[in-house]
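Here it is: the structure, laid out below.
Shown here: the complex without one of its protein chains, the others still in place.
Letters A, B and C name the chains as they come in the text, with residue numbers starting at 1 for each one.
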Amino acid sequence: MSVEVDTSTRTPSAPAAEAVTMAKALNRALRDSLAEDDTVLIFGEDVGRLGGVFRVTEGLRAEFGSTRVWDSPLAESGIIGTAIGMAMNGMRPVVEMQFDAYAYPAFEQIVSHVAKMRNRTKGRVALPITIRIPYAGDIGGVEHHSDSSEAYWTSTPGLTVVTPSNPADAYALLRESIASDDPVVFMEPKSRYWMKETVSLPVATGPMHRAQVLREGTDATLLAYGPTVRTALDSAEAGAEHGLSVEVIDLRTLSPFDDETVSASVRKTSRAAIIHEAARFGGYGAEVAARLTERNFTHLSAPILRITGFDVPYPSPKLEEYFLPTVERVLDALESWDWEL
Amino acid sequence: MSVEVDTSTRTPSAPAAEAVTMAKALNRALRDSLAEDDTVLIFGEDVGRLGGVFRVTEGLRAEFGSTRVWDSPLAESGIIGTAIGMAMNGMRPVVEMQFDAYAYPAFEQIVSHVAKMRNRTKGRVALPITIRIPYAGDIGGVEHHSDSSEAYWTSTPGLTVVTPSNPADAYALLRESIASDDPVVFMEPKSRYWMKETVSLPVATGPMHRAQVLREGTDATLLAYGPTVRTALDSAEAGAEHGLSVEVIDLRTLSPFDDETVSASVRKTSRAAIIHEAARFGGYGAEVAARLTERNFTHLSAPILRITGFDVPYPSPKLEEYFLPTVERVLDALESWDWEL
Amino acid sequence: MTIDVPTTGRSLPQLQPISFIDADGRLTDTPTAGLRIPGDRTLTGLYRQMVFVRRFEAQVTHLTRQGRLATYPSAAGQEAAEVGATTALAPGDWLFPTYRDSAALLTRGVPVGEILAAFRGDWHCGFDPNEYHTSPAATPLATQTLHATGFAMAAKLKGADAATLTFLGDGASSEGDAHEAFNFASVWQTPTVFVLQNNQYAISTPLREQTNATMLADRAAGYGMPGLRVDGNDVAAVFAAVTAALERGRNGDGPTLIECLTYRMESHTNSDDPTKYREAEEVEHWRQFDPIDRLEKYLRSTGAVDDAGIEEIAAAAEALAESVRDAMNREAEIDPLELFAHVYAQPRTDLAEQQQVLEAELAAAGRA
Partner (left out) sequence: MTIDVPTTGRSLPQLQPISFIDADGRLTDTPTAGLRIPGDRTLTGLYRQMVFVRRFEAQVTHLTRQGRLATYPSAAGQEAAEVGATTALAPGDWLFPTYRDSAALLTRGVPVGEILAAFRGDWHCGFDPNEYHTSPAATPLATQTLHATGFAMAAKLKGADAATLTFLGDGASSEGDAHEAFNFASVWQTPTVFVLQNNQYAISTPLREQTNATMLADRAAGYGMPGLRVDGNDVAAVFAAVTAALERGRNGDGPTLIECLTYRMESHTNSDDPTKYREAEEVEHWRQFDPIDRLEKYLRSTGAVDDAGIEEIAAAAEALAESVRDAMNREAEIDPLELFAHVYAQPRTDLAEQQQVLEAELAAAGRA
């Protein structure tokens, strides 16, 4: 099942539609940003000659030269820390953390500086940095290559956290993130890098921070982002076979949360579940469940469910299938609700 | 108002009760652990000669010598990383991160190794490390000296997260943490370091992972931990003046969560709020609200409320009072509930 | 085995700290690695600024003891490093200071009230970094060394003439970020000068428990970067070394590490108790190396200053101290709602809602 996104109205000059992967869409977004704005710089581990281990920066060094796109020494705190200095000097650095567990050495720079510089200086120093982080699992990666670290970033005031689930959004959200004057943690779902969609790039970019209803329904709302959007759509399809009309929302931006779109859906359906790969305890789903309940308590006929990875470290490849939230797990959750259909 | 904890039954050899601060109780716990177990080691920034910037390790280097208690070079990743190696070699290191924002340079070592070593090795390598982190604000500290970082640790599977609110608990929980074969992030509420309680140390230690009902009530439950326990107790007292019977629970252990104790209370009162200093979005309160709602939905007559710091970086000293959850903010929340008394 | 690596200038710094003026105010005969002593006019300016800085530190420490500031880390004793290094900067260069470097901010022209706003608890950074070409003072140790490197890299990419200077302490040199900054700066050949103020202590931790190296300047060789050790209490040496290093940077020759040997004469901050970890004699020992005394002696010996000049400077320093008292006597207007104003460029509904909560609380308390 492929995600159908209506791109017809978003296309400015109607370039030819073609099947592009998310990796390619991201690559195109970087290319177009580099071409339009001289202050955009790309550096990090292996993003130059190699084009990144996921090939997202492929060809950019060749096209823009090694003063716009280059390989840095291997040190994540160094990458974020120098990006901060460049941003203070008028640049818009776009940096890659090779895998999300490898953003952790940069944690202090991200949390204590990237997130706080604007506030510290009463808005006088903006840090328009985009931190690209390939995240989540389902790629058969060895330890530390499949973390879902979004909760660390979403619980940090000052950061904007974005994650696309399909190529068109990947393009639009990355362009918007780079153009944003706020620092953005841009999380790329690794398992979706090679997902193809027929789309005419460039798509027009829209306002940031909006969730998107991908499928309408009336019985329950499934909330998902990044890698689990596909799971949600598949589950809605399977639910339909059981007579359930399930609405699916792709959150797209995790921080801030688009209450308007999501609460409207939840008030309509009265039941919702959030699906993510990360462990449940203290995961992003906790915020989603808590705030939806705060805002829609009397409209709910069941608690907001969290369908997530287990509260264990991300497992080795052979155990991934048991860890990751599956369509079956979603359907079990749907069934657990007390249906009075 | 001082916290009354019944210590009579917990005292083994009934030493004389005296007024001790939390800092002193922690100091005594460290002392007793060092005396009882040769493998206990204390090192970190300024924990030796100076006795720590909060004097929690005062006198320990003099008593146990510089091979048990010593000053390390100034590098938090180095401190945690070497503690890991020592633990692999049979030691029980107790290390201090001087302020919680200064645990961030050690984030990778904590999240990728401390939390995961046991699982990685199928239980063959345990890391009985206690990471002491002074946290939270209300001490007039300059930037980076008042963070509440608990959500980062509680959302990491593999870590146990503990925080005392009073001297007796400080003693007992620290002893238990050091004795635990699991790594423990031990969060010490800075604003409570000088709080005194009349207590006979050593108090007996109990099983870990239990919350404690500090005040019984029937109308609503206030959940708190560390620095906000005092706020909760004061609010309950103020609530009583308005005719509300408010139960107060000190969570004590944040991960795991003591569902038994807390759910029993929430089912009784049908209304609950969690109070913490950290920002709301993605804060620990989200987990509390989400899980209590999942488990007690039909027993709730209102959503679980979160009474927290705002979603902004921790402010400078002169703005602390506006940021921190106050008794007034708690009372406003209590009032917001639809009371049919 | 053939590996192409540059081998020029591969050496460790001289053991003897570079110094022009000794503790008695006389010219030394220490080798000075090609550096030349600044002229009397420059030295007189440096002297004047050191006197200002010392008076400033004393005044602020005093006000802090009175409870007018939440906390204060004084650089008393380190005036030569603070003033010598900062004065070497061109206006277009950028400074990346730490919490210890209020003296550098003062030298950079930041108004005293704006310097002290952070320590008084008004706001995290009280001045406009763009106006003074000076980054907010960093508290998380060594993090600013990477900002200085990145800023310099951007300057280099733009073809701008700006260099950057960052201070770090002996303690901070142990943090991973310091290493990463040295390495990035040297690989990228950025115009960055790392001024390592080795004041012998990181709070209570003495140098010998911080490093086993002969000197911290020895680190530089491991990055293919020049390293210098200077007498950090000789402002002439500091000024000359930093001026040359900035010049090197602007010429495209990359970064330099300069270790300034000095001593923290005061406690770490007002809440510290140094009697727990160091002897009074040690502090006394260092008084003989005082940076101001020796320069005064030297300038008197060359005739550059006389009693009248010294008095005029002292009087100006008094006026500065008074302006500090004045600034700290005026309470700053801080609007609690500013809590929400600067977190994001793009407004957020959550923050607007929370601002309403605070507005209601303020109204209820009769404060708004």
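Some points to look at:
Keep this in mind: a residue touches a chain if its C-beta (ideal position, glycine included) is under 8 Å from a C-beta of that chain, and two chains touch if they have at least 3 such contacts.
None of the values given here were measured: they were computed from a predicted structure.
Judged over the whole assembly, touch between the missing chain and the shown ones holds for A, B, C.
Of C:Glu209, C:Glu247, C:Asp293 or C:Glu361, it is C:Glu209 that touches the chain left out of the display.
Checked against the hidden chain, the listed residues B:Val47, B:Leu60 or B:Ala83 yield one contact partner: B:Ala83.
For the options A:Asp32, A:Asp46 or A:Asp234, the residue in contact with the chain missing from this view is A:Asp46. Residues touching the missing chain, restricted to subunit B, are 41, 67, 72-73, 75, 77-78, 80-91, 93, 105, 108-109, 112-113, 116-126, 157-158, 160, 180-182, 208-209, 256-257, 259 (touch as defined at the top).
Residues 1, 3-7, 10-12, 15, 17, 19, 174-180, 183, 186-187, 189, 200, 207-216, 218-225, 231, 233, 254, 261, 289 of subunit C touch the missing chain (whole complex, contact as defined above).
In the full complex, subunit A touches the omitted chain through residues 45-46, 48-51, 53, 70-78, 101-102, 104-105, 140-145, 280-281, 310-313, 315-319, 322-323, 326, 328-329, 332.
Everything below uses one rule, namely that only the chains that are shown with their structure count from here on.
Averaging C-alpha coordinates per chain and comparing to subunit B, the farthest chain turns out to be C. With centres defined as mean CA coordinates, subunit C is found 41 Å away from subunit A. Touching two or more other chains at once are residues 77, 105, 108, 112, 116, 119-120, 157-158, 257 of subunit A. Of all residues in subunit C, those touching 2 or more other chains are 123-124, 140, 176-177, 338, 343, 348, 350, listed in ascending order.
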